[in-house]
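Here's the structure we're looking at; comments come further down.
One protein chain is absent from this view; the other protein chains keep their places.
So, chain A:
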Amino acid sequence: MSLWEYANPKKFMALSGRLLPWIVALTVLSLGIGIIWGFFFTPDDYKQGSTVKIIYIHVPAASAAINAWAVMLVASLIWIVRRHHVSALVAKAAAPVGLTFTLIALITGALWGQPMWGTWWAWDPRLTSFLIFALFYMGYIALWEAVENPDTAADLTGVLCIVGSVFALLSRYAVNFWNQGLHQGASLSLDAKENVSDVFWLPLVVCIIGFELLFLALVLIRTRSEIRLRRAQALAARERLA
């Protein structure tokens, strides 16, 4: 019994079909608890007022967006090394979800920046690198769309994902060089001295878990429909030949 068994589409479909309702239920539960708790049962910040509540969407979306790219990178590597089709389809399925989370993070950030910093947008390193990150996602998705042969597309996007990861990381540090930040530093780390206060922290963690589960659920649904699409195409091709 090994993990690689689930590289078989049939086994993957069976397992993911069984897990999916639970994952969806957990997503609804944790997102529901986290957001209701965060929105209605936490105090307003003494400086920011109620705008602080944007944090319950903004931070989880941003972290899920970065994790989505990590999922794509791992899935691409597995495809390139072991040629499991399900893996390539997971990478394909994760990209639009990741792009959406990136855009959510950017938009909620702008909505938060307007009352707090007095501007919708600033060329701050974090903001800039996230915008560039969105471009990486768009390029990746566009390459998937442009190549007709599915295996060729999987190979090319896999190479792009690996090279892109290096450059995305490099951009992240290059922009630090180029402008000083307006955005605050990390304040959720377990080892940092100064963190977000516990009243905000606990519901935020629940929201982060909820967004990660949401990502997982969406990727599973999208991967399953990609597999079904492949099957339908294979059947149609067989029809034409017969």
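Convention: contacts are C-beta pairs under 8 Å (C-beta built on N, C-alpha and C of every residue); 3 or more make two chains touch, one makes a residue touch a chain; residues count from 1.
The rule we apply is simple: contacts and distances are computed from a predicted model.
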Name the omitted chain as UniProt records it, choosing among "Anti-sigma factor antagonist", "Heme exporter protein B", "ABC transporter permease" or "Cytochrome bc1 complex cytochrome b subunit".
"Heme exporter protein B"
Residue in contact with the excluded chain [from A:60, A:113, A:164 or A:203]
A:164
Please identify which residue in A:19, A:36, A:70 or A:146 touches the non-displayed chain.
A:146
Among A:135, A:205 or A:221, the residue in touch with the chain that has been omitted
A:135
Among A:74, A:156, A:205 or A:221, residue touching the chain not depicted
A:156
Residues of chain A in contact with the chain not shown
132, 135-136, 138-139, 142-143, 146-147, 152, 155-156, 159-160, 162-164, 167-168, 170-171, 174-175, 177-178
